[in-house]
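In this view, the complex is presented without one of its protein chains, the others remaining in place.
Take a look at chain A:
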Amino acid sequence: MDTLLTAEIAANAPRYRRKSSTFIDGIHDVPSEVGNLAPAQLYSTMSGRLFHSGRIAIVMVGLPARGKTHICVSMARYLSWLGVKTRIFHLGDYRRATVGQGGHVPQDYFYPNASPASVMLRQKILKKCREDIYGWLNHENGQVAIYDAVNPTASGRRALAKEFAKHDVQTLFIESFVDDQEILKENARNVKISSPDFHGMDPDEAAKRYLKRIETKIPVFETMAEEELNYVKMINAGQAFFYNNVSFNYLSHRIVFYLTNLHIKHRTTFFVRAGTATEEDSYKADAPLSAEGEAYAQVMAETLMRHREQERQAIIDQGGPDVPLRPLTIWTSTRLRTIQTAEPLEKLGYKVRHRSQMSQINPGVCEKLSERAIRNLYPEEVEKHELDPYHHRYPRAESYHDLAVRLEPIILELEREQNDLLIIAHESVLRVLYSYLMHCSTRDIPKLKFPRDEIIEIIPAAYQNEAKRIHIPGLDPRMIPGSPEDIRIPVPPGFDDFGKRLSPISIPAMMMGTPPSATEVTVGFATGDRKGSISVSNTGGLRSVSGSFSGGERPVTEKIVNNTAKEMVEDKVEDED
């Protein structure tokens, strides 16, 4: 049943796909496993639902170019992170699937006095979408269905709430209302520019025409004022909120809190590791940077500065405006090595903030133990860990889940921040923050790789985020994969397509057999041969050990990992409901 439904959604909504790489934002993926997508779930119940809140439909309201997709996607990202099973249902996907590739809906499709044929078509598309929503809520244990459509009339919204209530689903409407012409133009420019219809046109002119087209296509739109409905009206991209709260509900408060921190300004986030420290093996000792660590901090800072300048230049070269760089803020943990890694940038005058919540994962009893010792001392724990490396915690240790819960306030500040942001933290913290921005499965999080010779850049976009990796040249190869401050918590054997699934970051053959000083967190074992290769506790080339990954090319210069965000945006151009 479940697989059938999933298959049908996949067939009707072409963008639902299974994740192929952690370097692609997974926000639109159909989860491949039940319950593995909740990094910071506060508590769980048998049904997988937060028991304070039943099943909820979040119904979007607003004309095109009001940033609905951005809001849907961000909300889904945050709610899933909190452990609420959330899925977005874009009505546009169903419309496209129904009219077929290259097909168009009739001209009067959105008119209140549409022809019977258009009404029939509309009903058919709506029905299909709603059936999928109910199917998902009733049979796949979903908790929040986000229904992304225009929903322009009060009568339509009342009927919708009534229909959902009949299915025992509470409704929360979220309207994005924009009357600020600047924001409208900006939204139209950002999303619609790549459409062939507007090719070669002055961007302002294209935006104006596009907005005009929306008006003719959807002539009637009533902003929300229904007293008996639960709704949040977000006015001019978060400048103001009106909140009509009929039934007290935790999730809606949480959503409003989240939305008050959301903004639509474009800014990027960079992730880097801290440099290596003098006392390498200890979590408890808060050791300062080693000489190599200091050198790393310097090179990293230079690379970042150069990269930002290059990107700015690239925009200018493509005919973009010559604007100054966005300001950059740096966050570190309160651990000495992260603070010291920020020092070269601090000297350049950048603002650095220290956040105690961003300390690395606590290894508990695993500190300073080799993997062999852990296996000898805690065989049962190792077994449990292998079943669920994300949620399992060794005695006295934190699990990744604990870490994610601890990082939750940071997530909100991350959304709030308007400057470009550089986060210098331990690999475990980067994994969790990265997983928020790129929506990784909890199965992948404990194994994400952040080698020291790369700066990860996350570029936000409405439909999905993009990740880029920037190479830091000239580092001592010994320090690149090494995580002296790391814990050697064993992770279970990989999957058959381990290397591919994880990320395109490859471990060069020369990294195999690095000196033991460069220790590595994620100690893998050969697939299907667990006992054989336990003691590989300290090489960066652990995936080479697994045999599924054979070195390969390491990007020498900056390399952009392609994903399909651009194509999707193009597809959105016609998405006008």
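A few notes on this one:
Heads up, the rule we're going with is that a residue touches a chain if its C-beta (ideal position, glycine included) is under 8 Å from a C-beta of that chain, and two chains touch if they have at least 3 such contacts; residues count from 1.
The rule is short, and it goes like this: contacts and distances are computed from a predicted model.
Per its UniProt entry, the chain excluded from the display bears the name "fructose-2,6-bisphosphate 2-phosphatase", taken from "fructose-2,6-bisphosphate 2-phosphatase", "GINS subunit domain-containing protein", "U3 small nucleolar RNA-associated protein 22" or "VPS9 domain-containing protein". In the complete assembly, the contact with the undisplayed chain comes from A:Tyr243, out of A:Tyr111, A:Tyr134, A:Phe221 or A:Tyr243.
One chain is missing from the display, and on chain A it is touched by residues 42-43, 51, 238-246, 248, 250, 253, 256-257, 260-261, 282-286, 334, 351, 353-357, 362, 393, 395-396, 398-399, 401-402, 405-406, 408-409, 412-413, 416.
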